[in-house]
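One protein chain omitted, others in place.
A and B are the chain letters, set down in written order, and residue numbers restart from 1 in every chain.
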Amino acid sequence: MTEIQFSGFGGQGIIRCGLITGKAASLYDNKYATMTQSFGPEARGSACSSQVVVSQDRVLYPYITKPELLVSISQDAYDKYEPELREDGILLIDTDLVKARPARGKIKMYGIPSTRLAEELGNRIFTNLVMLGFFTAISKVVTPEAMKKALPGLVPQRFLDINIRAFDQGYQYGLETLSKDQKKS
Amino acid sequence: MKKVKADPKGVLTGAHYLDGDFAIAEGALAAGCRFFAGYPITPSTETAERFAERIPFVGGIFIQMEDEIASITALIGAAWGGRKVMTVTSGPGFSLMMENIGLACMMETPLVIANVQRGGPSTGLPTLVGQGDMMQVRWGSHGDYQIIALSPDSPQECFDLTIRAFNLSEIYRVPVFIMADECVGHMHEKVVIPPADQIEVVERKWYDGPKDKYLPYKPDKDLVPFMVKAGDGYRFHTTGLTHDERGYPVINAECQDWNVRHLSDKITKNADKIIKYEEDQIDKADVVVISYGITSRVAYRAVQLARKAGIKVGTLRLITVWPFPEKRIAELAKKVKAFVVPELNLGQIVHEVERCSAGQAPAVLVSHCGGWVHDPEDILKAIKEAAK
Partner (left out) sequence: MTKETERPEPKNPVEDFLRMDRIPHIWCSGCGIGVVVSSFTDALRKSSFDLNKLAIVSGIGCTGRVAGYIKLDSFHSTHGRPIPFATGLKLANPELKVVVFSGDGDIFGIGGNHFIHAARRNMDMVVICVNNFNYAMTGGQVAPTSPTDANLSTAPYGNFEHPFSLPYLADACGASYVARWTCLHIRRVTKSIQEALDKKGFSLIEVIAPCVTLYARRNRLGDGLNLLKYYYDNSVIQHGADTRTLDIGYQGKMIVGKFIDRERPTFLESMNTHMKKALGDKYVPYGEQP
């Protein structure tokens, strides 16, 4: 069972990240995935998050308790959710938007300038897809094929291609990050 | 009872990733619901939104009424106009509906209401989970009557139980309630919608005898009267007043006795056909955890931990909450040491368990006021305590 949390500020497509991941895992990767999101005033303000529990068996308890994967695309979200990340968890951040402290314990931290890469593709609204590609490469919880299959219906049809490109960029960046990481160790 | 295959126009066959609210709307469309009247209220609004988006391509009515009183009343009218009908709401709107839920029962009107429960009382916790309306759904309108209430624990079950709710409402001519909760309503999971020809839909119990012999409230063998709709030439009458088989008001104790017992009997005497629950490892259990809705999934985590610790614990998940599985609880009460009943309220269904167990096994409540689900540790503690 893997507990994943996506976080950022409203409008960054954080809920979408959870939906795409959950849909990919449960419809195209033959796993179980339960997605929940923060509702209420919180969702309208600064830090918002969506959570996905992915498992080989049916998910019972629907919420995350101690996530092992945290994605933060804003400083507020990082500040708010990082303390809940598992000691041996993985933290993914946007390097331009999040000033991270040195990683706690055995936490592995990976960064990507997702917003900048999205802007290079034409619009910062693709940030979440760049981040999702990156997340997919690093976490290996869901296959990239499943993620891409999950996109129709969750991104506007006319932006489907560019969203896929954004995803691929992030994914590529993730693979490169991993290989550099391996060389280091 | 006439069963037919679902009308493919309303069925979105395939695997989807949906939240419970959306799944309720899809269940309704698959079941043949073509009339929805409602009023927005968190956390149920998404069902209304989904229905409003889908119905123009299916053929039917979505209308946002001026309040929940209007919504439920329009449903009753629309059911008598021949449609399968539904609305969704949450606590405050549910309270507003109470008087006319009684009218629906009295007129023996098939309709479906989903209550996506949030924390109460009053405005309470609009966006957060609760299970505080479980007694209200049973007793909230005045006088004696019976209803059917189902409790889904997942988006898939929101879909499945909505279809069942429509079928039960047609079979028994009674309001059927889907007592969901914010957590199930808002969580996304895989929902598989079968092909239309694999979905069984119960048709209304239409009368087809001679016109001049029609009696709107004459019970049939299964205790349920036949129905007609406005416009078919029967020129029938129906009223919220105590009435006889003709539907004419009769204001005396004798008719009251006949009428009220009938409303009750048609459900209680058919209870075995209505009640559904899911049991696990119950045979040798010392402790049985009884739960429903989202709480059953939380409880299950506690149960797994308890089993690891060597405790013989079984589970009983209520799928039908009302009518309550009295017989089964009474049977189990003879065999087990105790029941553990976690609920997102200060104790509602636990009283039913106590009543049915009649002193043979204690029922231990694990209460929670809502706003979040239980910490499984709290349920585990209660299981351990009860197993002693």
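One rule holds for everything that comes next: a contact is a pair of C-beta atoms (placed from the backbone, for glycine too) under 8 Å apart; a residue touches a chain by one contact, two chains touch by 3 or more.
Worth saying up front: this structure is predicted, and the values here are computed from it rather than measured.
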Quiz prompt | Interface partners of the hidden chain - shown chains only, full complex considered | solution = B
Self-check item: Options B:8, B:59 or B:121, residue touching the unrepresented chain
Solution: B:59
Quiz prompt | Residue in contact with the excluded chain [from B:6, B:48, B:76 or B:386] | solution = B:76
Quiz item: Which residue among B:92, B:219 or B:240 touches the omitted chain?
Solution: B:240
Practice problem: Touching the hidden chain in the full complex, which residues of chain B are there? Just list them. | Solution: 9, 35, 37, 56-61, 63, 65-67, 69-71, 73-83, 85, 99-100, 103, 229-241, 248-249
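Note that in this section only the chains that are shown with their structure count from here on.
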Quiz prompt | Contact set on chain A toward chain B in their complex | solution = 18-19, 22-23, 26-27, 32-37, 39-40, 59-63, 150
Self-check item: Interfacial residue positions of chain B with respect to chain A in the complex
Solution: 15-17, 42-43, 126-128, 182-183, 186-190, 294, 297-298, 300-301, 304, 373, 376
